[in-house]
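Once you've had a glance at the structure underneath, I'll fire off some questions.
Of the protein chains in this complex, one is absent; all others appear in place.
Chain IDs A and B follow the sequence of writing; residue 1 opens each chain.
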Amino acid sequence: MPYVPHTPEDVEAMLATIGASSIDELFREIPENLRVAPGALNLPSALDEHKLFGELKRLAAKNTALDEVTCFLGAGIYDRFIPASVSAIISRGEFLTSYTPYQPEASQGYLQTIYEFQSMIAEIFGTDIANASMYDGSTSMAEAAIMSTGLKNRDKVAVSEAVHPHYRQVLDTYCWSMGIEVVVLKTEDGVTKNLSAAEGCASIILQSPNFFGQIEDLSAHRAACDTDGSMMIVVADPFACALMKAPGAYGADIVVGEGQPMGVAMGLGGPMVGLFGCKKELVRHIPGRIVGRTKEMDGGREGFVMTLRTREQDIRREKATSNICTNEALMALANTVYMTAMGKNGLQSVAESSIRNARYALSKLEEAGAKRVYGGKFFAEFVIELPVSAKAVRDALLERGILAGLPLGDYYGGRENQLLVAVTEIRTKDEIDRFASELASVLSSATSQVEVKA
Amino acid sequence: MNHLSNGRMKRVPEPELIFTKSKKGRVGANIPTCSTPAVDLSEAIGDLREDLHLPEVSELDTIRHFTNLSQINYGIETGFYPLGSCTMKYNPKINEATARLAGFANLHPMQPVETIPGALELLLGVQEMLQEITGFDNITLQPLAGAHGEMTCLMLIKAYHESRGEGETRKVVLVPDSAHGTNPASAARCGYSVKSIPTDANGNTDLEALEKALDSNVAALMLTNPSTLGLFEPNIEKICRMVHEAGGQVFCDGANMNAMVGTTRPGDHGFDCMHLNLHKTFSTPHGGGGPGCGAIGLQAHLEPFLPVPVIRRGSEGEVMADYSRHHSIGRVSAFYGQFLMEVRAFTYLRAYGKEKMADISRYSVLNANYVRARLKDVLPPAHDRPCMHECILTAEKYKKEHGIRALDISKRLIDYGFHPPTNYFPLIVPECLMIEPTETETKETLDMFCDAMIAICHEAIENPDALHHAPSTAMVGRLDETLAVKQLDVRWIPAAKETAGV
Partner (left out) sequence: MANVPAELKYTKSHEWVRVEGDTVTIGITEFAQSELGDVVYVDLPAVGRTLAVEEVFGSVESVKTVSDLYAPVAGEVVEANTLLTSQSELVNSDPYGQGFMIKVKVSGELPSDLLDASGYEALIG
C-alpha cells in the first residue's frame, strides 16, 4: 500500500522505542470482545490503481453526463462555462490539502483568498459584508432564517412557495428541530403576493429570480418587513445580481444564495457553496467563519486572520451562533478564481447572454406548441405549459439527446404538464433551434398517439 | 535546520489584493459568445445596477495571483501537518482523477434518477463499506460536514423520542467536558439544553457523575471515542448500557474513527448512531476548511427517521433513491450530499479493501505512540496510558518555569518547516499540544519532527526569545487579532464607495 510507508524494520524500531512488543499491544485498552482481527471485515478486495480507475470509469460510464446531452435543466444548479484556470488553481495541493487556517502565519494565502471572496460576494449581493461561505444555498437560507428568529425573538418565519422546494424542505427540517413554525406564502402569476400573511414572523424569505425564474418585487418585500418589523431575507442568483439592482440595494437584511454556477462542477449537487451576505450591524450574529485584515503585532506588515471567533462553536459552544465548523473553502476559492477570471465584464456578459438565449428559446418553444405560464419579468429561466405530461415529454426528448428541464408535477400539485426551462450562456442558437424542433416533433407524435406515456 | 535564524528573514514583497491589480477593460477568460438576438435589458429584467466592482485582470495575472498565494499556504503536500483531531493524512491523487470523470462531475442533481444508476451504485457502495467498517445497521451520506452529521444524528434521536411520546420530556443532552465545541452547538441547534459531564483523573468518563446526570430528561449522551484525549474509553459498553437503561440514546462523535478502522467497530460498542468525517478518516481533501463530508451510521431503530433521499436496493435488486419515508426527518441538504467527495471516499475504500483496511488504524496508532515515546522526556503526555491515533502532551512546565506557552512552541515549529499541532484543545489539559501524525507519514518524517520539537524545548529554556518572536521565517509574524476585531475590516471597499461613505 503506497499510502502506508512502514517497512518491517521501521515497525520493529518504532515498537522498540515505544517499548511494546507488537502493534496489537497498543490496542490493549480496547476490550477484547470488541476487537476485529485485521482483514476480517466483509469488504471487497483491495484494487490496484489501474483496476481501481477502471472500476470507477465503469460506474461513471453508466451515468448520462451532461456533456452527452444538451442541458436546459437549471432549478438552482446551472450548466455554465468554467474557465480552465479554476480547476488549475483549486487542484494546487497547497490549497487542496490544507486545513482551516487556524495558524494564520502558515495560511496567509488561503486567508487572503477568503477575504477577496467576502469582498466580491458582498459587492455582488450589494450587502455591507459577506461571510467565508456556508455548506450550500439551502443550509445558508436555513441558517439565515434561524438567525432572524434569535434576533427578533419570534418563533416563526415566512417563506414563499416560489422558493426552491428543496431549500424549503431543508428549512422545514431545521425549523422542526428548533421548534420554529414555517409559514408558506402563496404566489399569483408566478410571484409572491399577500406578504401580510407573514405577520408576526421573524423574517420573510423570497427568492429572486424565484424558482420559476420570475423576478420578485423586492421593494414590496422591504416594505412588508418594515411594516411588521421583520427581517428581509433574499435568496439571490449572483448572475442576476451582476446586472440587476442588487438585493442589498433594496435594503435586504440578509442575502443568501448558491455559488455553484460560478466555477463549481455540478457534481450531482455536491459539494456546493452557500453564499451569505448581510448588513454590517448583524456581523456578531452571523453563522460561519469571517476573515479580517489586520497588522503584525510587532511589525508593519498587513495580514489576514479569522476574526470574530467568539461567535463560533469551539469558543461559545452551546451558545454559538451556529454549529457550523468549516466553511466551504475550496468551492469558495473556485468562486473567487471564477469571479477574478471572468471579472465584471465576464459576469455581466454571462448574465446578458443567458437573458438573450432564454428569450429566444421561449419564442421558439412557443412556436413549437408550448405556452408560457406566467407574465411579468423573468431572468433566464421560465415555466411552460405543454399539452401533455411534462415528464413524458422530458423523457422523450432525453432519448433525442436533450435534457429539457424540470417537470413541476412532483413539486406543485396540478402542474403535471408544466416544465421549468433554464437557458444558460453556453447554449447556442442551433441547440435551441434543435430543442424547439424536437419538441414540436415529440408533441405532434404525442397528440397523434392516444396512448401517451402518462 | 540550517536556514534558521532569530532575525527576520528577507521576505518576498507583500501580496497585493487582486482588486489593486484591476484595470478597466481587461478580462481573464475567453468568455462564451452569444448567437441569439440582443434584447433591451431594462425592459427584460427591470432596474439595472449602476456599477459592479469586480477585478478586471488578464488570465496570466489571475493565475499568478492565486499561484503566489498558494505558495504562502501550507498543505499536507507541502509538509508534515500533525494537526490533532483533524487527521491530515495523504489525499491520494487517484481520488482526484476519479472525481473529475465527466460521468460523475458533470451530473445535474435534478436530472432523472434513471440516468444516474452508476452514481447511485457508488453511493450504495460507500454506504455498504462504511456499514461494515462501523458495524451500524445503516448509513446515510446526506450530511454535508461533520457538524452537520452530528446535528442530523441528534435530529434522528429527537424524532425517535417524539415517536415514543417522550419528545417533550427528554430535553437534555449530556456532553463530556473534553468534547469538541460542535457537540454542544449541534445539541443547541436541535433545541436541547446541554449538561457537561466531567472526565476522571485517568482521562475516562466520570461514571459517578454520569450516573447522577442520567434521568428521564436525558435525550442523549454525545461521546467521542477514542476521546479527544486520544484515549480509548474502556468502559464504553457499560456507559452505553447505563444511558440506555435511563431511556437515552448514545451518539458517537466519529472525529477519531481513524484509530478504529478495521480494528474495532463503534456499532458493536453499544452506540445508537455516529457521525463520520470522510474528510478526515477516508482521505477526502480538507480543501482549506471544506468541503467537509459527514456520513452517519445508525442502528435499525433509528432507520424510519432517516433523511431523504434514502439510497437503497429496491425489490428488484436495483439501487433506488427512496423519498416515500413517512417518518423521515426530511431533507438536511438540498440534493445527494457531497457526491464528489463520496467518489473520492469510494476510491479510497476500494484501494485499501478487505486486506489492508486495518492498516489505517494500526499504523496511525503506531505513529502516534512513537511520537509520544520520543517526546515524553521533554513534553510529558497528559495521561500515562497508550494513546490511540493521537497523543496529547502538555507544555505546562515551560509556562511555569520559562514563560513559554504551547502556542509559542507551535509558532516556532513553523520556523522549522512544520505545521503546528492543535493547541489548547481539549480544554481540560493545560498548555495542551495535540499531535496526530496519521498513518501516511514515514518514520524519517516523524524523527525530523520529534528532533525539531526537542530542539524547540531546549530553546525554550536557553533562548526563550526565539520562541516569543516566532515565527520569524513565515510571510508574516504574529498578527494582531485584537486590532482585527476592534477595527473590523472584512472586505475591500472600492474607492468610489469609500468617498461616498459606504
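Please note the rule applied: contacts are C-beta pairs under 8 Å (C-beta built on N, C-alpha and C of every residue); 3 or more make two chains touch, one makes a residue touch a chain.
This one's a predicted model, so the numbers in the text were calculated from it and none came from an experiment.
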For the chain that's not shown, point to the residue among A:7, A:45, A:219 or A:310 touching it.
A:310
Residue of A:186, A:284 or A:371 in touch with the missing chain, whole complex considered:
A:284
Contact set of chain A toward the excluded chain (per top definition)
284, 309-310, 315-316
Tell me, which residues in chain B touch the chain that this view leaves out?
481-482, 484-486
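Here, only the chains that are shown with their structure count from here on.
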Any idea how many Å lie between the Cα centroids of chain A and chain B?
20
